[in-house]
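Note that one protein chain of the assembly has been removed; the remaining protein chains are unaltered in position.
For chain A:
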Amino acid sequence: MNKDFTDDTFLARWLNGELSVEEVKAFEQSEDYNYYKKIAETSALLEAPFFDKKKAFQAVLQNRMAVKSKSAFPYWSYWLAASIAIIMGGVFLFPSETTYKSQLGEQIAFNLPDGSSVKLNSMSDLSFNKKNWDRKRELNLNGEAYFKVIHGSKFTVHTQQGDVSVLGTEFDVHSRDKYFEVQCFKGRVKVDFKDDETILKAGDAVRFIEETKELWTFSQQVPSWTKGESTFENLPLKEVILAIERQYAVRFKVKGVDLNQRFTGSFTHDNLELALKSVFLPMGIEYKIKDKKQILLFRK
(Lines give C-alpha, C1' and ligand atoms only; values in the text may rest on other atoms or scores of the structure.)
Protein backbone atom coordinates (compact mmCIF):
# COMPACT_ATOMS: atom_id res chain seq x y z
CA MET A 1 0.00 0.00 0.00
CA ASN A 2 1.26 3.41 -0.92
CA LYS A 3 2.07 5.65 2.01
CA ASP A 4 -0.10 8.41 0.53
CA PHE A 5 -3.24 6.48 1.16
CA THR A 6 -4.96 5.99 4.45
CA ASP A 7 -6.85 2.94 3.23
CA ASP A 8 -7.41 0.72 0.22
CA THR A 9 -10.41 2.59 -1.15
CA PHE A 10 -8.90 6.08 -0.91
CA LEU A 11 -8.62 6.77 -4.66
CA ALA A 12 -12.07 5.40 -5.37
CA ARG A 13 -13.55 7.76 -2.83
CA TRP A 14 -11.44 10.65 -4.12
CA LEU A 15 -12.76 10.08 -7.63
CA ASN A 16 -16.29 10.07 -6.25
CA GLY A 17 -15.77 13.27 -4.27
CA GLU A 18 -16.25 11.51 -0.95
CA LEU A 19 -13.04 12.62 0.78
CA SER A 20 -13.04 15.26 3.49
CA VAL A 21 -11.64 18.72 2.74
CA GLU A 22 -8.49 17.96 4.76
CA GLU A 23 -7.92 14.68 2.96
CA VAL A 24 -8.23 16.35 -0.42
CA LYS A 25 -5.85 19.13 0.57
CA ALA A 26 -3.23 16.67 1.74
CA PHE A 27 -3.65 14.58 -1.40
CA GLU A 28 -3.22 17.62 -3.66
CA GLN A 29 0.16 18.23 -2.06
CA SER A 30 1.45 14.77 -2.93
CA GLU A 31 3.66 14.38 -5.99
CA ASP A 32 1.41 11.74 -7.53
CA TYR A 33 -1.67 13.93 -7.43
CA ASN A 34 -1.16 15.34 -10.94
CA TYR A 35 -0.86 11.84 -12.37
CA TYR A 36 -4.12 10.71 -10.85
CA LYS A 37 -5.87 13.88 -11.91
CA LYS A 38 -4.67 13.43 -15.47
CA ILE A 39 -5.66 9.74 -15.54
CA ALA A 40 -9.10 10.60 -14.24
CA GLU A 41 -9.61 13.41 -16.74
CA THR A 42 -8.28 11.55 -19.75
CA SER A 43 -10.12 8.32 -19.02
CA ALA A 44 -13.39 10.25 -18.86
CA LEU A 45 -12.91 10.93 -22.58
CA LEU A 46 -12.86 7.25 -23.52
CA GLU A 47 -15.66 5.73 -25.55
CA ALA A 48 -16.94 2.21 -25.88
CA PRO A 49 -17.34 0.76 -29.38
CA PHE A 50 -20.67 1.56 -31.01
CA PHE A 51 -23.49 -0.81 -30.18
CA ASP A 52 -26.25 -0.73 -32.77
CA LYS A 53 -29.34 -1.43 -30.66
CA LYS A 54 -31.76 -1.65 -33.58
CA LYS A 55 -29.62 -4.06 -35.54
CA ALA A 56 -28.82 -6.20 -32.54
CA PHE A 57 -32.48 -6.42 -31.62
CA GLN A 58 -33.42 -7.45 -35.16
CA ALA A 59 -30.83 -10.21 -34.96
CA VAL A 60 -32.34 -11.43 -31.71
CA LEU A 61 -35.84 -11.31 -33.21
CA GLN A 62 -34.74 -13.38 -36.18
CA ASN A 63 -33.13 -15.93 -33.94
CA ARG A 64 -36.22 -15.97 -31.80
CA MET A 65 -38.22 -17.12 -34.82
CA ALA A 66 -35.61 -19.75 -35.53
CA VAL A 67 -35.76 -20.97 -31.95
CA LYS A 68 -39.46 -21.69 -32.29
CA SER A 69 -38.81 -24.27 -34.99
CA LYS A 70 -36.13 -25.81 -32.79
CA SER A 71 -32.86 -25.17 -34.49
CA ALA A 72 -30.85 -28.04 -35.91
CA PHE A 73 -27.64 -26.52 -34.65
CA PRO A 74 -26.28 -26.59 -31.16
CA TYR A 75 -26.46 -23.23 -29.48
CA TRP A 76 -22.79 -22.49 -29.92
CA SER A 77 -23.32 -22.33 -33.65
CA TYR A 78 -24.98 -18.95 -33.21
CA TRP A 79 -21.46 -17.80 -32.80
CA LEU A 80 -20.84 -18.58 -36.33
CA ALA A 81 -21.94 -15.49 -38.13
CA ALA A 82 -19.11 -14.25 -40.24
CA SER A 83 -17.95 -13.64 -43.75
CA ILE A 84 -15.01 -15.32 -45.35
CA ALA A 85 -13.19 -14.96 -48.61
CA ILE A 86 -11.15 -17.90 -49.77
CA ILE A 87 -8.92 -18.41 -52.74
CA MET A 88 -7.87 -21.91 -53.54
CA GLY A 89 -6.58 -24.22 -56.23
CA GLY A 90 -7.87 -27.58 -57.33
CA VAL A 91 -11.33 -28.87 -58.04
CA PHE A 92 -12.81 -32.09 -56.82
CA LEU A 93 -15.57 -33.42 -58.96
CA PHE A 94 -18.29 -35.56 -57.51
CA PRO A 95 -21.46 -36.75 -59.17
CA SER A 96 -24.68 -34.77 -58.62
CA GLU A 97 -22.73 -31.72 -57.65
CA THR A 98 -23.91 -28.22 -58.29
CA THR A 99 -21.09 -26.16 -59.76
CA TYR A 100 -20.82 -22.43 -60.29
CA LYS A 101 -18.05 -21.24 -62.56
CA SER A 102 -16.95 -17.73 -63.48
CA GLN A 103 -15.09 -16.92 -66.70
CA LEU A 104 -12.23 -14.53 -67.36
CA GLY A 105 -13.17 -11.03 -66.25
CA GLU A 106 -16.48 -12.22 -64.83
CA GLN A 107 -17.83 -12.21 -61.27
CA ILE A 108 -20.91 -14.11 -60.18
CA ALA A 109 -23.03 -14.05 -57.04
CA PHE A 110 -25.42 -16.72 -55.76
CA ASN A 111 -26.82 -18.21 -52.57
CA LEU A 112 -26.07 -21.51 -50.90
CA PRO A 113 -28.95 -23.77 -49.82
CA ASP A 114 -28.78 -22.37 -46.28
CA GLY A 115 -29.18 -18.80 -47.55
CA SER A 116 -25.54 -17.82 -47.12
CA SER A 117 -24.34 -15.72 -50.02
CA VAL A 118 -21.26 -16.25 -52.16
CA LYS A 119 -19.46 -14.03 -54.64
CA LEU A 120 -17.02 -15.65 -57.03
CA ASN A 121 -14.16 -13.66 -58.46
CA SER A 122 -13.09 -14.24 -62.07
CA MET A 123 -11.87 -17.68 -63.20
CA SER A 124 -13.12 -19.45 -60.10
CA ASP A 125 -15.43 -22.35 -59.47
CA LEU A 126 -17.31 -23.59 -56.46
CA SER A 127 -19.17 -26.88 -56.18
CA PHE A 128 -21.31 -28.52 -53.54
CA ASN A 129 -23.93 -31.20 -53.18
CA LYS A 130 -27.36 -29.59 -53.07
CA LYS A 131 -29.30 -32.74 -52.24
CA ASN A 132 -27.11 -33.72 -49.38
CA TRP A 133 -26.56 -30.21 -48.12
CA ASP A 134 -28.20 -30.85 -44.77
CA ARG A 135 -26.02 -33.85 -44.12
CA LYS A 136 -22.84 -32.74 -45.77
CA ARG A 137 -22.16 -29.05 -45.64
CA GLU A 138 -19.02 -29.06 -47.66
CA LEU A 139 -17.89 -27.00 -50.59
CA ASN A 140 -15.01 -27.28 -53.01
CA LEU A 141 -13.40 -24.13 -54.26
CA ASN A 142 -10.88 -23.37 -56.90
CA GLY A 143 -10.09 -19.70 -57.23
CA GLU A 144 -11.36 -16.85 -55.08
CA ALA A 145 -14.67 -16.47 -53.30
CA TYR A 146 -16.25 -14.24 -50.68
CA PHE A 147 -18.68 -15.92 -48.29
CA LYS A 148 -21.27 -14.16 -46.21
CA VAL A 149 -22.46 -16.83 -43.86
CA ILE A 150 -25.95 -16.67 -42.47
CA HIS A 151 -26.13 -16.49 -38.70
CA GLY A 152 -25.95 -19.93 -37.13
CA SER A 153 -24.90 -21.75 -40.26
CA LYS A 154 -21.81 -23.88 -40.49
CA PHE A 155 -19.83 -25.42 -43.31
CA THR A 156 -16.38 -26.23 -44.54
CA VAL A 157 -14.72 -25.00 -47.71
CA HIS A 158 -12.19 -27.43 -49.13
CA THR A 159 -9.42 -26.34 -51.42
CA GLN A 160 -6.51 -28.23 -52.79
CA GLN A 161 -4.31 -26.24 -50.44
CA GLY A 162 -6.23 -26.33 -47.21
CA ASP A 163 -9.62 -26.20 -45.54
CA VAL A 164 -11.57 -23.29 -44.09
CA SER A 165 -14.26 -23.93 -41.49
CA VAL A 166 -16.87 -21.37 -40.64
CA LEU A 167 -16.96 -20.44 -37.02
CA GLY A 168 -19.65 -17.91 -37.87
CA THR A 169 -18.71 -15.30 -40.36
CA GLU A 170 -17.81 -13.36 -43.48
CA PHE A 171 -14.64 -14.41 -45.19
CA ASP A 172 -12.68 -14.39 -48.41
CA VAL A 173 -10.79 -17.44 -49.60
CA HIS A 174 -8.29 -17.40 -52.40
CA SER A 175 -6.64 -20.60 -53.47
CA ARG A 176 -4.88 -21.28 -56.74
CA ASP A 177 -2.00 -23.59 -57.48
CA LYS A 178 0.57 -22.86 -54.82
CA TYR A 179 -1.25 -19.90 -53.38
CA PHE A 180 -3.71 -19.98 -50.50
CA GLU A 181 -5.14 -16.95 -48.76
CA VAL A 182 -7.99 -16.40 -46.32
CA GLN A 183 -9.27 -13.07 -45.03
CA CYS A 184 -11.85 -12.92 -42.26
CA PHE A 185 -14.17 -9.90 -42.32
CA LYS A 186 -16.54 -10.77 -39.52
CA GLY A 187 -16.80 -13.42 -36.85
CA ARG A 188 -14.32 -16.27 -36.87
CA VAL A 189 -12.98 -18.92 -39.19
CA LYS A 190 -10.58 -21.80 -38.79
CA VAL A 191 -7.99 -22.37 -41.48
CA ASP A 192 -6.32 -25.76 -41.84
CA PHE A 193 -3.26 -25.93 -44.01
CA LYS A 194 -1.38 -29.20 -43.84
CA ASP A 195 -0.63 -29.53 -40.11
CA ASP A 196 -1.08 -25.88 -39.41
CA GLU A 197 -4.29 -24.59 -37.82
CA THR A 198 -5.05 -20.89 -37.65
CA ILE A 199 -8.07 -19.18 -36.12
CA LEU A 200 -8.83 -15.85 -37.74
CA LYS A 201 -10.82 -13.06 -36.14
CA ALA A 202 -12.37 -10.15 -38.00
CA GLY A 203 -9.62 -8.14 -39.66
CA ASP A 204 -7.13 -11.02 -39.65
CA ALA A 205 -5.74 -12.63 -42.77
CA VAL A 206 -3.37 -15.48 -43.47
CA ARG A 207 -1.67 -16.73 -46.60
CA PHE A 208 0.62 -19.53 -47.59
CA ILE A 209 2.92 -18.88 -50.51
CA GLU A 210 4.75 -22.05 -51.38
CA GLU A 211 4.05 -23.22 -47.84
CA THR A 212 5.47 -20.13 -46.14
CA LYS A 213 2.92 -18.72 -43.74
CA GLU A 214 2.25 -14.98 -43.51
CA LEU A 215 -0.20 -13.30 -41.15
CA TRP A 216 -1.40 -9.75 -41.41
CA THR A 217 -4.33 -7.53 -40.50
CA PHE A 218 -6.49 -5.33 -42.68
CA SER A 219 -9.27 -2.80 -42.24
CA GLN A 220 -11.61 -3.08 -45.25
CA GLN A 221 -15.19 -4.13 -44.55
CA VAL A 222 -15.54 -6.35 -47.64
CA PRO A 223 -12.99 -7.61 -50.18
CA SER A 224 -12.21 -4.78 -52.58
CA TRP A 225 -12.70 -7.04 -55.61
CA THR A 226 -16.43 -7.11 -54.89
CA LYS A 227 -16.34 -3.33 -55.33
CA GLY A 228 -14.62 -3.24 -58.71
CA GLU A 229 -11.04 -3.10 -57.51
CA SER A 230 -8.37 -5.59 -56.48
CA THR A 231 -6.21 -4.71 -53.49
CA PHE A 232 -3.01 -6.43 -52.44
CA GLU A 233 -0.94 -6.32 -49.34
CA ASN A 234 2.75 -7.10 -49.81
CA LEU A 235 2.05 -9.72 -52.48
CA PRO A 236 4.64 -11.20 -54.88
CA LEU A 237 4.34 -9.46 -58.25
CA LYS A 238 3.69 -12.69 -60.09
CA GLU A 239 0.42 -13.19 -58.21
CA VAL A 240 -0.59 -9.62 -59.02
CA ILE A 241 0.11 -10.25 -62.71
CA LEU A 242 -2.00 -13.41 -62.64
CA ALA A 243 -4.84 -11.40 -61.10
CA ILE A 244 -4.66 -8.81 -63.90
CA GLU A 245 -4.65 -11.61 -66.46
CA ARG A 246 -7.79 -13.11 -64.97
CA GLN A 247 -9.54 -9.78 -64.69
CA TYR A 248 -8.83 -8.40 -68.16
CA ALA A 249 -8.33 -11.62 -70.14
CA VAL A 250 -4.84 -10.52 -71.16
CA ARG A 251 -1.47 -12.30 -71.26
CA PHE A 252 1.82 -10.95 -69.99
CA LYS A 253 5.28 -11.43 -71.40
CA VAL A 254 8.02 -10.56 -68.96
CA LYS A 255 11.61 -9.57 -69.68
CA GLY A 256 14.16 -8.91 -66.95
CA VAL A 257 11.66 -8.15 -64.20
CA ASP A 258 11.93 -9.78 -60.78
CA LEU A 259 8.53 -11.38 -60.24
CA ASN A 260 9.17 -12.13 -56.58
CA GLN A 261 9.30 -8.49 -55.54
CA ARG A 262 6.33 -7.49 -53.43
CA PHE A 263 3.50 -5.19 -54.39
CA THR A 264 1.17 -3.27 -52.09
CA GLY A 265 -1.67 -1.36 -53.70
CA SER A 266 -4.68 -1.88 -55.93
CA PHE A 267 -5.93 -1.85 -59.50
CA THR A 268 -9.33 -1.01 -60.95
CA HIS A 269 -11.44 -3.54 -62.87
CA ASP A 270 -12.82 -1.29 -65.59
CA ASN A 271 -9.82 0.40 -67.16
CA LEU A 272 -6.85 -1.70 -68.27
CA GLU A 273 -4.59 1.25 -69.01
CA LEU A 274 -5.23 2.74 -65.58
CA ALA A 275 -4.83 -0.63 -63.88
CA LEU A 276 -1.44 -1.19 -65.53
CA LYS A 277 -0.32 2.28 -64.61
CA SER A 278 -1.24 1.93 -60.96
CA VAL A 279 0.61 -1.37 -60.58
CA PHE A 280 3.72 -0.95 -62.71
CA LEU A 281 4.48 2.76 -62.55
CA PRO A 282 5.28 2.82 -58.82
CA MET A 283 7.48 -0.25 -59.27
CA GLY A 284 9.49 1.36 -62.05
CA ILE A 285 8.42 -1.25 -64.61
CA GLU A 286 7.64 -0.34 -68.21
CA TYR A 287 4.73 -1.91 -70.06
CA LYS A 288 3.56 -2.01 -73.65
CA ILE A 289 0.15 -3.22 -74.81
CA LYS A 290 0.45 -5.25 -77.99
CA ASP A 291 -2.35 -6.54 -80.17
CA LYS A 292 -4.34 -9.61 -79.10
CA LYS A 293 -4.18 -8.21 -75.62
CA GLN A 294 -0.65 -9.19 -75.01
CA ILE A 295 1.32 -7.02 -72.62
CA LEU A 296 5.07 -6.75 -72.54
CA LEU A 297 6.78 -5.94 -69.25
CA PHE A 298 10.39 -4.79 -69.05
CA ARG A 299 12.81 -2.75 -66.98
CA LYS A 300 13.62 0.79 -67.98
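Rule of thumb we're sticking to: a residue touches a chain if its C-beta (ideal position, glycine included) is under 8 Å from a C-beta of that chain, and two chains touch if they have at least 3 such contacts; residues count from 1.
To be clear about the criterion, contacts and distances are computed from a predicted model.
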| item | value |
| --- | --- |
| Record-based protein name (UniProt) of the chain missing from this complex, from "Branched-chain amino acid ABC transporter permease", "Quaternary amine transport ATP-binding protein", "Sigma-70 family RNA polymerase sigma factor" or "TonB-linked outer membrane protein, SusC/RagA family" | "Sigma-70 family RNA polymerase sigma factor" |
| Given A:Y35, A:F110 or A:W216, the one touching the chain that is not displayed | A:Y35 |
| Touch residues of chain A, complete complex, unshown partner | 2, 5, 8-13, 15-16, 32, 34-36, 38-40, 42-49, 51, 53, 56-57, 59-61, 63-64, 67, 75-76, 78-79, 81, 168, 186-188, 201-202 |
